[in-house]
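Sharing a structure, written as structure tokens. Questions coming.
In this view, the complex is presented without one of its protein chains, the others remaining in place.
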Amino acid sequence: MASNSFGELLKFTSFGESHGAAMGGVIDGFPPGISIDLDFIQHQLNRRKPGQSAIVTPRNESDSIELLSGIFEGKSTGTPIAFIVRNKDQRSKDYGNIANVYRPSHADFTYHKKYGIADYRGGGRSSARETLVRVACGAFAKLLLKNAGIHVLAFTKSVGEIMMPDAFTNLSPELIESNPVRCPHQNTARQIELKLEKLVAEGDSIGGVVECVISGVPVGLGEPVYGKLSAALANAMMGINASKGFEIGSGFQGVQKHGSQQNDSFIVENGGVKTKTNNSGGIQGGISNGADIVFRVAFKGPASISKTQKSVDKTGKSVNLSVTGRHDPCVVPRAVPVVEAMAAFVIADHYLRNEVYCKFR
Amino acid sequence: MASNSFGELLKFTSFGESHGAAMGGVIDGFPPGISIDLDFIQHQLNRRKPGQSAIVTPRNESDSIELLSGIFEGKSTGTPIAFIVRNKDQRSKDYGNIANVYRPSHADFTYHKKYGIADYRGGGRSSARETLVRVACGAFAKLLLKNAGIHVLAFTKSVGEIMMPDAFTNLSPELIESNPVRCPHQNTARQIELKLEKLVAEGDSIGGVVECVISGVPVGLGEPVYGKLSAALANAMMGINASKGFEIGSGFQGVQKHGSQQNDSFIVENGGVKTKTNNSGGIQGGISNGADIVFRVAFKGPASISKTQKSVDKTGKSVNLSVTGRHDPCVVPRAVPVVEAMAAFVIADHYLRNEVYCKFR
Amino acid sequence: MASNSFGELLKFTSFGESHGAAMGGVIDGFPPGISIDLDFIQHQLNRRKPGQSAIVTPRNESDSIELLSGIFEGKSTGTPIAFIVRNKDQRSKDYGNIANVYRPSHADFTYHKKYGIADYRGGGRSSARETLVRVACGAFAKLLLKNAGIHVLAFTKSVGEIMMPDAFTNLSPELIESNPVRCPHQNTARQIELKLEKLVAEGDSIGGVVECVISGVPVGLGEPVYGKLSAALANAMMGINASKGFEIGSGFQGVQKHGSQQNDSFIVENGGVKTKTNNSGGIQGGISNGADIVFRVAFKGPASISKTQKSVDKTGKSVNLSVTGRHDPCVVPRAVPVVEAMAAFVIADHYLRNEVYCKFR
Partner (left out) sequence: MASNSFGELLKFTSFGESHGAAMGGVIDGFPPGISIDLDFIQHQLNRRKPGQSAIVTPRNESDSIELLSGIFEGKSTGTPIAFIVRNKDQRSKDYGNIANVYRPSHADFTYHKKYGIADYRGGGRSSARETLVRVACGAFAKLLLKNAGIHVLAFTKSVGEIMMPDAFTNLSPELIESNPVRCPHQNTARQIELKLEKLVAEGDSIGGVVECVISGVPVGLGEPVYGKLSAALANAMMGINASKGFEIGSGFQGVQKHGSQQNDSFIVENGGVKTKTNNSGGIQGGISNGADIVFRVAFKGPASISKTQKSVDKTGKSVNLSVTGRHDPCVVPRAVPVVEAMAAFVIADHYLRNEVYCKFR
């Protein structure tokens, strides 16, 4: 059934296959009168695009966005915003050898069984290339949030066993973007870079964790009890390719704490109610409480590796498989803008959902 | 906006406040012709209800379900199934002292700011008492799944630092239900029980982890790319009160593994394609692959503790607060049936969503 | 699939069978802080209830509403408002003789074929008794609209060939409610009453037209291009039992006019832009233009008549059928509050939908 749309009041619909004519999206419910900075949007796409550094896939795509509707004289009009990004460097022949093989931990098998047919070229619809649509839609959401004083920032927290110090809190966008792994702690970044270069050489891959911090969120976003902001973020993040886990605030570690240690005491600061600590991660009862929203997403290592693996083909025969083609040794550096984009879209949607009641409280 | 419904083709709508007249739900989209075993449904509610053991809140509720519609001569008819559970032991006076105080890490503050008004009695709509609606709706879903050979089983994996051995895999329902903490490993269960009794005495609380295993799932459930089964489960779990994290398959630990270690090789077994390992947790590309679906949910310690905490009242004054009333020292034992129920509902919904294409593959 | 909910931001879910335990509904998305006048709501139900006059079914139901949730200290709280109305006068034995016969132009045949099972007692879910849920939900919507200065008024325009003069425009609620047929033109009302008494005696039925006028609607309600206000009203009206047609403004008659006769010229009045005429019926491009919204709904004669008809039973045998039991000779007088209720709900939903953009224009 129809399941290629995301969001409620602010909604986008995504389309496109990795080796089809184009990827694209339609954003519906975007408010009128917002200035649209196309350079900003293209810049977000560039942060995700392939070929940007030695530690990501060398597929050569400019990922240039073409706007088709919804903008008039530089501003949104309230009508659907549609865009496409043409696919250019489609080396479908690279995939001829996997047309009939189920790649381990890939979606080949499940798509084939579910639909009875699948565009296998480059993973077709299951390719992470689809995340460019999310990044573009998230960029529009960021323009909307900027007007409201809300900022979304994600970064690489860990890759494999290499982890950024928890104590490090200098999360400036410049520091994050200053290295190809998008880790603000430069020493950690260098270790990760070396690790990834080694994995490229070995034909293997690895996982990691992205952390995201959203600041400036007003109190009140989130719709109990089945539209909680925490649940909406989890849904968004677990829908990103290769994600295996989501936690907010104190997360999995916090389960070991007593309530008396974990509870965030309320205090009064500058005339406003705040919490002294933020184990809640900025959300209580599914509603933002004004503190920074802080969550983490776990990504496994990419399934596509050139190391030889055992698998099965569509006729049920065992085969040895080495996935050639062009792949990332780790999704985390390019997942950073995707996490940001989806977070921004969720927050923007809930920002509008909260407006419904503006007159009534 | 409207956000008290859950599901797509199979959908339930929940209503009720902790100290209002009744809790209840309406299930819409339930297929016709399914035999409805009311004893089974009441039994599921009993697993969640208060007062069932010394380590849960003593609030005295029979939680008896009353069916209002949708069943005719013992079978579902395809029309909405509505039910209510009357609230009986409402000691609202217990809450008089907190009518004007924001309890730390509770939803008091955010509800009050979002809606401008809130039924504060027992937490009102934000109370975990609402999860009885989920358990009842999940029980109906389980009846549907049983017909399809699908079974959902959850259990207590850990409480605080006390963790069940990973190697223990005897997950029979009987073992799980044989102790009040719902941990199938009896030695772990006893340690947890002692820990919780100690916390009751101290007026404190603690968190834990629930694991869930779903067996018998056919290949093909899940709707890419924004209705992935993994995302749907995450959304369901992160919507349960006090949940702070979700992970599937290898989860957060798996990020440290190489792709070559993490990938699930395909093999042929009894003429069918299977995976040799299950790091994917039964879902690949957002679609079930036929293996057991395995995920974990982290729950923080309950926010309501009788230990004195610092907080703020609605006028902005600092106060010392001891939350009296009747509370659980740990949500995990009673969260087990809630996790099962929501998982069952998600799977049943996706089971129907997958039927849409039955003719076309 | 799930299809017993109505509305988008403001949504209700309906349940109940004619001869089941209760009818009821859950309203979700209702704004907080609205004073809830229960007497008003019960009064609306009384306008629809059976037994209110000699020209409607004598089924004896008090149709007393019982509120279960969502109201605290006389005000809405933003949480779901649930209510039930117990069924009391269920003479199911009346329907024993039709358990196996498809009543002509009834839903017996289609429900049986679609679901394979149906609660045949009193029509089960297909009974017009379900419209009491709509009336109750519409009554809540009216309370919301009253705050916004919006009023909804419906009345009987015609029954059979007896039609109210077009020139008559005194549409006061008092005049409409002053006679059992709900026609404000008293002479027409008397003719209709006589006609209906005659039909009761003959065991036959007849159709009619309800007109609805909504005043005080601000400019801007309606969501192009697939959420047009006109389309939403049509959807609501064509979902009412026995409705066969919907038209807005100049409607079917207007197709014979030239554009130069039909177009509504804009004029300036009291500093505001208005239209000189209202052939548009208050909606242009799917959006309210500030003029009265005016539409009409055609209802066929009730299918249940005691006159003998030819039909077929479930085994495929021809039978002669006389539908005994208790039925209305014409649905129009009791459809008036149903049309009002559904119109009010649509307008209230769109009123909230329009609020989303309040900051952006």
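Which chain is which? They are A, B and C, in the order written, and residues in each are numbered from 1.
Going forward, a contact is a pair of C-beta atoms (placed from the backbone, for glycine too) under 8 Å apart; a residue touches a chain by one contact, two chains touch by 3 or more.
This is a predicted model, so every value here is computed, not measured.
Only one of C:D39, C:E73 or C:E161 touches the absent chain when the whole complex is considered: C:E161.
Counting over the whole complex, chain C has residues 1, 3-6, 8-9, 14, 102, 104-107, 109-111, 113-117, 125-126, 130, 158, 160-161, 199, 204-209, 219-220, 222-228, 230-239, 243-252, 254-260, 262-268, 271, 273, 275-276, 279-281, 284-289, 298-305, 307, 309-312, 316, 318, 353-354, 356-357, 360-361 touching the chain that is not drawn. Chain A residues in contact with the hidden partner, per the touch definition given at the top, are 1-5, 7-11, 13-17, 20-24, 26, 28-29, 32-33, 66-70, 72, 75, 77-82, 84, 114-119, 124-125, 352. Counting over the whole complex, chain B has residues 9, 29, 31-34, 78-79, 224, 352-353, 355-361 touching the chain that is not drawn.
One rule holds in what follows: only the chains that are shown with their structure count from here on.
Taking the mean of the C-alpha atoms as each chain's centre, chain B and chain C sit 39 Å apart. Averaging Cα coordinates per chain places chain A and chain B 26 Å apart. Chain A and chain C, compared by their mean Cα positions, are separated by 46 Å. Among all residues of chain C, those that touch two or more other chains are 9, 29, 32-33, 78-79, 352.
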